[in-house]
Every structure is written in C-alpha cells, then in structure tokens.
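Only one protein chain is missing; all other protein chains are in place.
When the chains are written out, they are named A, B and C in that same order, and each has its own residue count from 1.
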Amino acid sequence: MTTVSATGREGDGTSGYDRDDMMIVAASRALLGRKVCFVGIGLPSTAANLARATHTPDLVLIYESGTIGAKPSRLPLSIGDGELALTADTVVSVPEIFNYWLQGGRVEVGFLSAAQMDRYGNLNSTVIGDYDHPTVRLPGAGGAPEIAGSCREVIVLIRQSHRTFVEDLDFRTTVGFGDGSGDRERFGLRGAGPTLVITDLGLLRPDEQTCELTMTALHPGVELQDALDATPWKLKVAPDLGRTDPPSETELANLRSLLATQGR
Amino acid sequence: MTTVSATGREGDGTSGYDRDDMMIVAASRALLGRKVCFVGIGLPSTAANLARATHTPDLVLIYESGTIGAKPSRLPLSIGDGELALTADTVVSVPEIFNYWLQGGRVEVGFLSAAQMDRYGNLNSTVIGDYDHPTVRLPGAGGAPEIAGSCREVIVLIRQSHRTFVEDLDFRTTVGFGDGSGDRERFGLRGAGPTLVITDLGLLRPDEQTCELTMTALHPGVELQDALDATPWKLKVAPDLGRTDPPSETELANLRSLLATQGR
Amino acid sequence: MAEIESLANAVAAVVHEGDCVAIEGFTHLIPVAAGHEIIRQGRKGLTLVRLTPDIVFDQMIGMGCASKLVFGWGGNPGVGSLHRLRDAVENGWPNPIELEEHSHAGLTNRFVAAASGLPFGVLRGYFGTSLMGRNESIKQLNCPFTGETLAAVPALHPDVTIIHAQQADRHGNVLMWGITGVNKEAALAASRVLVTVEEIVNKLTLVPGGVVLPNWVVDYVAVAPRGTYPSYTTGYSDRDNDAYVRWDAISRERDTFLTWIDEHVMSPTTERSS
Partner (left out) sequence: MAEIESLANAVAAVVHEGDCVAIEGFTHLIPVAAGHEIIRQGRKGLTLVRLTPDIVFDQMIGMGCASKLVFGWGGNPGVGSLHRLRDAVENGWPNPIELEEHSHAGLTNRFVAAASGLPFGVLRGYFGTSLMGRNESIKQLNCPFTGETLAAVPALHPDVTIIHAQQADRHGNVLMWGITGVNKEAALAASRVLVTVEEIVNKLTLVPGGVVLPNWVVDYVAVAPRGTYPSYTTGYSDRDNDAYVRWDAISRERDTFLTWIDEHVMSPTTERSS
C-alpha cells in the first residue's frame, strides 16, 4: 500500500512516512540536547521545530533575519516570517546577527542545504554549468558561507542522487572540508565543519583522518547498493554501518501537527 | 558695582554677566542655524541648550552616551543623565554613536575643552608633567580625539591663561592642526578641525595659510594687551580685530533660566 | 532635512539614470511600491543592490532597469528561482546583466563600513570559496597583531538607498520596527535616502525593537500605504504568500510577465489588487 504524507509526497509504503519525513526526523534527532541552532527555511526549519516539539523544548532557534530564540507556533514560510519576530526573545539587525552572533562563534549547530555537494561536504548553491553562461542560475550564497565557517558544527540536509552528489562542484559556494584534512584551518574557518550529512538514504560523517564523507547509517528500507548507486564517486562506507531507527509514533505525530500549521 | 551671576561666579561689574557667561553666550551664537552638534557636559552643554532656547530651537544635540536629539528641559549633570535619554529622539549604543554617527561624518559641529591648548589648537586632557611621573593625572581622552577628527568643525571652549595656553603640550590627546597646515590630511582626519576657539577673553580662528590660531575678536571690556599677556607665545592678531557683542537681555535671561534648572 | 513628497516626485528626485540604487528590506519592509515607480519612470542602467533580491527586483530586471546586480541571495523565498533574473543572466533578456555576488555577511559589512566612514570592512569568510575568485571586490589582509589572514570588502556607498518604514512624523523623522535587517546601515551608507512609509503621524511613539532615522539623514519621505505588498509591514499588513507562489507562474514566460507588469504596475490604480 502506498501512503501519502501530510505534505502530499508519496510515501514509501511502509508506515505512513516518506523519505523526506525520515530526513526531517533524523535531523531533529541530531539536535537532541543541543542549545543553539541556526536555521534556514524548509526542511531545516521543520526539523528544528520538530526537535523543539519532541525532545529539546528549550532549543534556541536563530534565523538570519535577526530573530533570536524564535518559538514559532506554526512553521514559518520565510526566514523573515512575522511569526518569528513576534515569538523571538529579541530581534537584532542583520549586521549584528552575522558579526556578533554567527562570526562571534556563539552558534552550536547550523543547518545547510544546497543544489550540489562533493565528497568533502563542499556545497554549491550558486550556479549549474559555467558561471558566465550558466545552465541554471541558482539563488547564490546568502548566509551559507558564514554558517559553514562559524557554527561549531554544521548539519547538511541533501537528497542523495547523481544530480546532487557530484565529483566536482560547478561552483564552491560554501566550504565543507575543502580538499580534505587541514583545509578548514588553512582557510581560517573556525567551526568543525559538516560533521553530519543527512540524506534521504541515510547518514554520512567525515572520516577522522581524511574528512571524506563516509556513509555511517542507512535509513529503514534502504539497501547499501541504493546509496552506492546514488553516488557518482566510490562512496566510502563505515565498517560498522548502522541503521537509522524509523520515526516513532510521537515523532510522526509531532511532524504531522507541525506540517498542518504550514497553511498559506 | 560687582554683580554675582547665577552660577555664583563673580561678575565683571558691567552688566550682570561674567566672563564665563560671555563664553557661553559666544558659543551659543556660534551654533546659530546649525543642524547637529556633538556636546559634552559643562559649558558646551550649557551653550548648546542656550542656542536651542534662544535662536536655533531645532538644533540636534548628540551626547556620546548614545542620546541623539536630546531636548533636556534642565541642564544635564552628566553625559549619561537620564533626562537626555528620556527626551532623545533615539538612544543608540556607544559603538553606534562612535562608528555610525561620529566617524560616519554626520555631525556638523563638535564642542571640546581641555586643560591645555597650543597655538595650533591641539589639546591635552591627559596629563600635566611627565607621563610616567605626572604632576597631575587628568581624566584622559574619552571621545575627544574622534570628535576632533570627525566633526565637520570643532569649537574649543577654553579659558585663556598661561596655565591653559602653552607653547608645548605635555601630551597631545587631541589633534587640532598638528604642526600646521596639511597635518590633518596627513593624519587622515576628515573634519576641518578647530575653526573657532572661544576663550574668556575673545575669539580665535585659524590662519587660512598656516592654521595658527589668530585672535579675531575681543569680548567687551577686554583689551588686546590682556589677551597678549594671557598667551605665552607671540599671539597672532587679526588686522581687523573685532569686538564681541555683549550678551543681550534675552541671552542673559535664557542663560539664567537654564542655569536655574541645574539643581541637585 | 527630509522633505515629504509624493512617491513619483521623490523617485524622480533621487533615482537617476545609471545610479547605484540599494533597495533594502530583509524579507520584511520591502519597498515594492518604490520599485514599481522606478519601472514606471523607465530608469535604465541602474546598479541594483540588495542582500535578498526577490520579486520586485525580478520585475525591475525584467523591465530592463538594471545593468548590474550586487546581491547575496536572489530567489523567490520559499518558492524557487527568479525567472526574470535567470532569463537576464542565462539569455541576456531584456539585456545582459552583470552580477556581483557576495555572501550576506560580506555585503552587510560593505554597508557597515560605508555607514561607519571606513573604506573597508573585515570578516572571516570567503576563503576557500569560488566567490573569492569571481568577485574582485574581495581582498585579503593580515591582522597586524596576530598575522591571521582575513577577508576585506570595500565600503559600498549607494547613490541612493530606498527603504520602507512604518511611520514618519511631519518633520520626516522615521520609525520602523520588526525585522529591520540592514536598513539602517544601507541608509547611512548612501548619498541620498528615500523612505516610503505606511503613514505620517503627528508624533512617533517608540516601540520595542524600534529603529529611528532622524530627519537629517533622510532626504525624502513618501507615503505608500501597503507599499510592501506582497511582502509585509509589521503592524500594518500581512505577507501574501500566495502572491509569491503565483509569481513563479507569471514570471516564467516573457509575455505573461509583460502582461502582468502592464496591468499591475503601469496602471497604478490596479497596482495592489493582484
């Protein structure tokens, strides 16, 4: 039986959740016990608010529009949603958010996504194809380079496919681990970089020596071959490859409630 | 007949005002038609509020505590007086005052005073005697160097005597014209510097060529010899040496009212 | 000192052919009405600046107002691409457009430096990214104390900055609140400042989070009620999220775009009825 989630996406037929739900749930779990999270709109915002609803109610959400400690009762539709300003502990200017709060090293976890990612967690959200004659012009950097540079850790949410996982980025908008170990230090980036990548297939973490992203867990119903097939390079796999727990009833119920708030 | 002004200082016996009153009145006149003035406590604050009361009611007063557009109904006792914050158009942080408003070049006139001044309008408010073994340790720079550097013009209020007018400053806290013409540009200071010095004896302005301060007017009852005697160097005197108008009835009345508000 | 003028007169006075024009508003307080007036007045060759160019920039670019875009993130927030921007970049329609792109932090610090009277701003960032090679306005410098290498960006002084605020008083003093983004810095960085407002009030009453721009740093105030539509103005209007979704379809094709502009921008009476 095929189920359809509350977001209208087709389910995987196992228990009323689809792969995006699993990504969001996995991302929310990664926030367990965290204090301060820098959030973008879309899956990251949903995941962070799911964490607040499920297990880390005091998680401080910061959006780059300047809202610190936003506690939205419905999912925001943009990073400048009035609901964020209304529920925040304080709203500060954009210069202050970037200089004092982000660059100041005060944010524990940042979420990022992108159109392309390479094996070192570098991200492209600028352009597909040649910069001067692009196939697709994407929105660009926004806050991503500094989120990746200054948050103590970064979690990347990205679907795993030959479109998104690429050998060579068309443009490196945002640095993960550069060309490998030592590059972040060389570039003067202070945070630890993308310590976790959550895809629709599973989880990847950087190799301790080389920083190359390594598949460390698969989501329920995903076979290793699926992940290998979805990756254009020879994917590194952890010897103790794990299995993500499926979403719990509580997680799913909270997710459904959250998504139901995303009216127009 | 000797009169005593409302401040308790001995008058000069001519018409109920003393030399400090004359300084304040002269300073308030220098603000006629000005828009924005950076003010310190004491004589400058009294002069600026006298200008508001007498001829320039819309004069915007900025105090370095962050109060922009303060409209005190009584003379403030410190630059952080609650009355200033309460009556201001806005109160901003100290970094903002110095970076955006002062260094940003938005202030038309700044008032300064000091313990010592030299012939080029450089000021000392740091130390009398040797720096490491001072005769008198003064409060120090505060906002003065940047007021002198960034305001489009600076007005210095200082009594004229061998104690305050010196050949060589013990410490150059604040730059007037350095060692003469061209030095301000060399130091990267953007404002025009001390275009007017108001003393208890008269007015001095910089020579157009050399920037050396030149006596351009004497206050009522002051003889040129008084000014020459009060100055340790050979004082330059303008060929068309003028005479300050005595305080008008209105000016004196407004000054008395203002000073009467300075209760404790 | 600020003059209170009609939007048309104010835009005519401050925006000149070829100007560098910053139109700020970070997802909130976006001066859409002012952007439409620039389209109506047919200004060309502008360098448009904004951290987050969204659909009003898409409209100006599609109508050929801009020859250059300086920006951080250009998209339809929560919806997708800006199709008119893409058409200009990918196909040169209606004219080619030069891009100068920054991170938000980089462009923000260009405004901050300008507002502060400094020739440059400093930040940790850009190293290791392709932005650094593509953008000649990013340089590096070394800390004179630690020797660390940091990025430097030049002060950005727009000829004009346009922002929207909730209120001005009759003297042209301006009050905005809610998410104010980089509005203050962009205004203080510019040679000329135009503020569109929801209304003129007798006296400004400060509110929590309120930001004041005194009238002596503002050149023109123009009343533009609902002037941020389909963006929003805290205390006055809500965001029309559907309009952002609709824009995606309208803007995909050149003819549907031109028809929409004709109906909604060129005929000012129907301007805010979409």
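Quick note on the criterion: a residue touches a chain if its C-beta (ideal position, glycine included) is under 8 Å from a C-beta of that chain, and two chains touch if they have at least 3 such contacts.
Model, not experiment: these values are computed from the prediction.
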Across the complex, visible chains touched by the hidden chain are A, B, C
For a quick check of understanding: of C:28, C:43, C:104 or C:124, which residue touches the chain that isn't displayed? C:124
For the chain left out of this view, which of B:28, B:46, B:113 or B:126 touches it? B:126
Where C:140, C:191 or C:267 are the choices, the one touching the absent chain is C:140
Consider the whole complex, including the chain that is not shown, and state which of A:45, A:65 or A:99 touches that chain. A:99
State which residues belonging to subunit B touch the missing partner chain. 41-42, 64-67, 77-82, 84-85, 90-91, 93-95, 98-99, 102-103, 126, 131, 133-146, 149-150, 169, 171-175, 178, 183-184, 186-190, 264
Mind pulling the subunit A residues that touch the left-out chain? 35-36, 60, 68-69, 89-90, 99-100, 103-106, 150, 190
Considering the whole complex rather than only what is displayed, give the residues of subunit C touching the chain that is not shown. 117-120, 122-124, 139-141, 143-146, 148, 150, 152, 154, 206-210
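By definition in this document, only the chains that are shown with their structure count from here on.
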Provide the C-alpha centroid distance between subunit B and subunit C, rounded to the nearest whole angstrom. 41
Centre-of-Cα separation between subunit B and subunit A, whole angstrom: 58
Which positions in subunit C are in touch with at least two other chains? 184-185, 211
Residue numbers in subunit B touching 2 or more other chains? none
